[in-house]
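For this depiction, one protein chain was excluded, whereas all remaining protein chains were kept in their positions.
Here is chain A:
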Amino acid sequence: MATEFLKSIVFELNDEEYALPVELVGAIERIMPITRIPGVPSFVKGVLNLRGVVTPVIDLRDRFKFPIQKETDASRIIIIQHDDKDVGLIVDACYDVIDIPRQSIEPTPETVGSVKIDYINGVAKYNERLLILLNIDEILSDDVLKEFNDEK
């Protein structure tokens, strides 16, 4: 049986490596000016002008409740296009595209770092690297936004 691969983009966040399916990614941008939006959860950094399209940006560190860090030169914004939603994700650094063999993907261990299980589809070991596969639906789910609005 031929090995099936999951083409993924790998990025760094809080010294760990994460992966997202490459077909979700519309672009990778350097940090650009972001306009703050009032009245939204803190992980929504604001909106930026992506070639004429107003695109919301999520700080993944904040979203995963990691310690907040100022963006560096290595920081990138990964533009995700999924389900009619265009959203930018701020990550610490963005490396390369990797073909992850499907059979190397294992279900999520009970706890990985401090990230809530929902965001994670599984973990893959690849050449001595541990890649955490993210679930984009959960990250972009509007439940969190609704919760936030309800609390207000």
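We take it that contacts are C-beta pairs under 8 Å (C-beta built on N, C-alpha and C of every residue); 3 or more make two chains touch, one makes a residue touch a chain; residues count from 1.
The definition used in the following text is that contacts and distances are computed from a predicted model.
A.B. asks: When you check the chain that is not on display against UniProt, which of "Multisubunit potassium/proton antiporter, PhaG subunit", "Polyamine-transporting ATPase", "ABC superfamily ATP binding cassette transporter, membrane protein" or "Chemotaxis protein CheA" does it turn out to be?
C.D. replies: "Chemotaxis protein CheA"
A.B. asks: Tell me which of A:69, A:103 or A:149 is the one touching the absent chain.
C.D. replies: Of these options, the touching residue for the absent chain is A:149.
A.B. asks: Which of these touches the unseen chain: A:54, A:74, A:97 or A:130?
C.D. replies: A:54
A.B. asks: Across the whole complex, list the residues on chain A that are touched by the chain not included here.
C.D. replies: 33, 35-40, 44, 46-49, 52-56, 83-87, 140, 142, 145, 149, 152
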